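Apart from one protein chain that is not included, each protein chain of the complex appears where it belongs.
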Amino acid sequence: MTDLQLWLSAMEMGCFFGMLALAYHLIYVGAGFFNFAIGPYAMMGGLCTSWLVITYDLGVWPAAAIGVAATIALAAATELGVVRPVQKRGGGELPALVAVAAVLFAIQQFAGYLFGYPTLPGQSLASFAPVPVGDITVQPSSLLLIVVAVLTFVATAAWIRFSRTGRLLRAVGDSNQAAALLGLPVNRIRLIAFVVAGFVAALAGLLFAPKAGVNSLSGLHWSLSGFLAVVVGGTGSVWAPLLGGMLLGLVEVFLPYYFGGQSHVYGMLLIALLFFAFKPQGLFVRKVRA
Amino acid sequence: MARWVAGMATLALAVTACGGTGDDADSPTDGSAKGAPIIIGMDEDSTGPGASYSTIAGKTIRLAVQDINDKGGVLGRPLRLVIENDESDPTKVPAVLQKLHSQGAKALFLQSGSAAVMQAKSTLTQLGLPAIAPTGVTATLVEPPDNELIYMLANTTTDWAEVYCGAFKAANINTLGILTDDTTTIAALNKALLGGMSCVKITATEKGAANASDLSAQVARLKDANPDAVLVTSVGGAFEVLAQNTLAAQLKDKLRFSLASIGNQPSSWKLANPGALEGLIFMGSINQDNPRTKALTELLKKANGPDYEVTAYDAEGWDAVQLLKLAIEKAGGPDDPKKLNEAIQSISGYQASFGQGNFTLSFSATKHLGADGPCGLSLIEFGADNRPKGPWATFQPPCSS
Amino acid sequence: MAEETLLVGRGLTKRYGGVTALEGVDFELRAGEILGLVGPNGAGKTTLVDLISGAQAATTGELVLRGSKLTGPASRRARAGLARTFQYPQLALELSVRDNLLLGWAARRHASLWQMIVGAAAGALRPRVPADQAAVRTLAEELGIEGLDRAAGDLTLGEQRLVEVGRALGQDPLVLLLDEPFAGSDARGVTGIAEVIHTVQRRGHAVILVDHNVDLVARLVDRVMLLDRGRVVFDGDPRECLASPQMQSVYFGSDADTDTDSGAGSPETQAEVEDVRS
């Protein structure tokens, strides 16, 4: 494990997964469920931006702004238009799960229809020369991804700790019922959680897209990776998603390095099984005593 | 809520409208040809994972049909394309072929980009319709079972193996590392290609997911194996570019080879880091010394704009239509599928619009691969601008002229 | 009537981390007996019911039903002869009242893996067993439940409780555990539940009735156990209990520590409570 390049790759993946996991985390805290549409949000942020740049010759920054705004609108629409009405009907977590699965599927199809099905190159917001580090060179987009990821986590942590909305979010996360009883604006907090999560996911997708491009079907895979990261990290703290993402990034890079081939496909399944089985309560595991 | 529903309904309607008009606008017209149209079916993947390469040839097939119709058609009758989309979904392929058949198609183009097309073989036998897979390169497609009615144009992987071996010998390469994607299409191709390359020792085979976002682990393993050269086998697209980016960064001094796909997908060249493709050698088929290639290039640039990069997919699509025209003429009409099939098998010495100048395509009852010898192939090198620079100086497939 | 000992609990204790919900509870239940379990919210009543029914595992202590040890998951204890209702009725809200009542019989026929597999095949071939349907009708008449085709979700809370009690009776239990069955019930519901209790008693089986309303319980039961902060502070005649000093001190003496909902017994809520505290 001395190859610097591998560590850089693991870090990039880790930052990306971490940001996706952070988006999961925010919605989990605000609304108490895992929004599987996080991956498609990230895809939307990346793909919409690339499409605007390529099709309309728009500058990268305005395109990115539109892409992020569109994703935020999508996240808000998910909450207001789909999840909230469905959850209002009750019936446990299955309706919400099916609803987000439908949203995930619909966003994929819609993005394909709007932006086309081929992979588009990601647009880099940074334009400086590659930075040599040791015997490798770090691409500007990689550097930007890592820096922004860290900043995002710092900002989110500060937001949750110091702002009124952030503290309210934490209160809602502690106990949804209690918060409702106390008269906290639970619905508004939920919406804010979705919006912030949409922003974080869009940013993640936008920054990660230069690495391998983005297409309308990237979302599902990203959703799964982000979900695993949030499970591995736990939902205990704002920083947990970053930890989970980093661990997963290491697995994604070093597992194929040592075992080759498809080992990461089996590896991810194994990690999911092990983690879900041995991670004690506190997660969303149904407690049926066997 | 009501407003939301209304919005969704409007959206759905809008989508429906766009979808409808979009398809009609693409279809070729009858041109100057009169008489009852000859219906040709095309299974194209216009929206699925294979769309990025399927549509390149699909576009040129439409253009070729239009060209034929403008020039009076086949036996005085216009060709009419009916097109269905299988979204690279194998469960859809039988239904798509059946649908084309029910719309009166007399012959088919199998232009689905992925392994989904493998699912077509037995359905073709059921339908009794001859079919051409213009861009197919997987030899198993035209091997038994159910291969009586299916044809491919380009050199297959067996020829590729021969050409690569020549190249390795010329460049003094004894050990080879393979970087491959996990698609079924490529797994099938690898089996045929690598099996035929006994000329080198394959010291490492690394596989990555087709939608991978990182390949540094695979490349690091290749680095550890330290082969003389690296061959990337993939369906192309994002995987190929990521592979080349990573190889360029981590294995600078190694000679890199690739399949045809990277050369045929100009849109993916932009994905690569600056200079990342420089020195990459791919299995090309476009050779501007071929006069027919030149003519086709002019035609395509006129239709698609002067910046258009002609690819082998274009040429293969074009030739597939010309071959079918020839076969229909030989059979005296499209209506007897058996006769039409025999007519395809009787085509010999067709001068292709890809490959080197004297490259020809011939078919017979036992030869469902059109290519005559490896002249259809050419090793092309990428330049520093991430565009093909021209034939690789070290080695070119021998071509008796 | 032979005063056979049906169920014995010894030293039942439940701790969640540092919180002790139940501490060394001993009790004995004789055949045909109706035992009232009373105490303020948070006294540990539901926890005790959970420990007996197997919904939660005891930290220490043991249970003996008719001479054999009662262990394992709730389902095994149910097969041994326990049935219970829940503080918050656990009904399939989309299913009809009829189907909810049917669960007691249906469950009995799907106890083992083999029965589950055969039951699936048999169910597809013969979905409605006339004997079951008749039994459900009889039970509903007995309890005064009408409108068997209504969805359980459309019932009032009191009606839901009645259905749940009926479902438990359908299991023909040796010991029936009723967790606050009267909350939200109207007069008819109370009568129906009282009827169930007497049916069980007539069969020579026993009932444990949980409620914080001591007056109501006292009229129905043979014996009362008063719980306070996880300990038994009184065990004996209901009228004596009402007049006892323990009763006075538990309900009126100190007003501290009655803030937590008695649902705090379940691990989920317990975890939540801990979360909020930390």
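Just so it is clear, A, B and C label the chains in written order, and each chain counts residues from 1 on its own.
Note that in this section a contact is a pair of C-beta atoms (placed from the backbone, for glycine too) under 8 Å apart; a residue touches a chain by one contact, two chains touch by 3 or more.
One rule holds in what follows: contacts and distances are computed from a predicted model.
Within the choices "Carnitine transport ATP-binding protein OpuCA", "Phenylacetate-CoA oxygenase subunit PaaC", "Hydrogenase formation protein HypD" or "Amino acid/amide ABC transporter membrane protein 2 (HAAT family)", the name that UniProt assigns to the complex's undisplayed chain is "Amino acid/amide ABC transporter membrane protein 2 (HAAT family)". Taking every chain of the complex into account, the chain not shown here touches A, B, C. Only one of the listed residues, A:4, A:73 or A:101, touches the absent chain: A:101.
Considering the full assembly, C:55 is the residue among C:12, C:25 or C:55 that touches the omitted chain.
From the options C:132, C:195 or C:222, the residue with contact to the chain not on display is C:132. If you put the hidden chain back, the residue from C:111, C:148 or C:216 that touches it is C:111. Listed for chain C, the residues touching the missing chain in the whole complex are 53, 55, 73-76, 78-79, 82-84, 86, 90-95, 99-100, 102-111, 113, 116-117, 119-120, 122-129, 132, 164, 167, 171.
By the touch definition given at the top, chain B reaches the unshown chain through residues 1, 4-5, 8-9, 11-12, 15-16, 18-20, 22-23, 46-47, 83-85, 87, 89-96, 98-99, 101-102, 114-116, 118-119, 121-123, 125-127, 140, 144-146, 182-188, 191.
On the side of chain A, the interface with the absent chain consists of residues 33-34, 36, 81-82, 85-86, 89, 91-94, 97-99, 101-103, 105-106, 108-110, 112-113, 220, 224, 227-228, 231, 261-262, 265-266, 268-269, 272-273, 276-277, 283-286, 288-290, using the contact rule stated above.
Just so we're on the same page, only the chains that are shown with their structure count from here on.
Averaging the CA coordinates per chain and comparing them to the mean over all protein CA atoms picks out A as nearest. We define each chain's centre as the mean of its Cα atoms; on that basis chain A and chain C are separated by 45 Å.
Distance between chain centres (mean CA atoms), chain A to chain B: 36 Å. Between chain B and chain C the centroid-to-centroid distance comes to 70 Å (mean Cα coordinates, whole Å).
Interface residues of chain B, counted against chain A in their complex, comprise 1, 4, 15, 46-49, 51-52, 182, 205-209, 211-214, 216-221, 223, 237-239, 241-242, 249-250, 267-268, 270-271, 273.
Interface residues of chain A facing chain B in the complex, by the touch rule stated above, are 3, 5-6, 8-9, 12-13, 16, 81, 85, 112-113, 116-119, 121, 136-137, 139, 208, 211-213, 215, 217-218, 221, 252-257, 260-262, 264-265.
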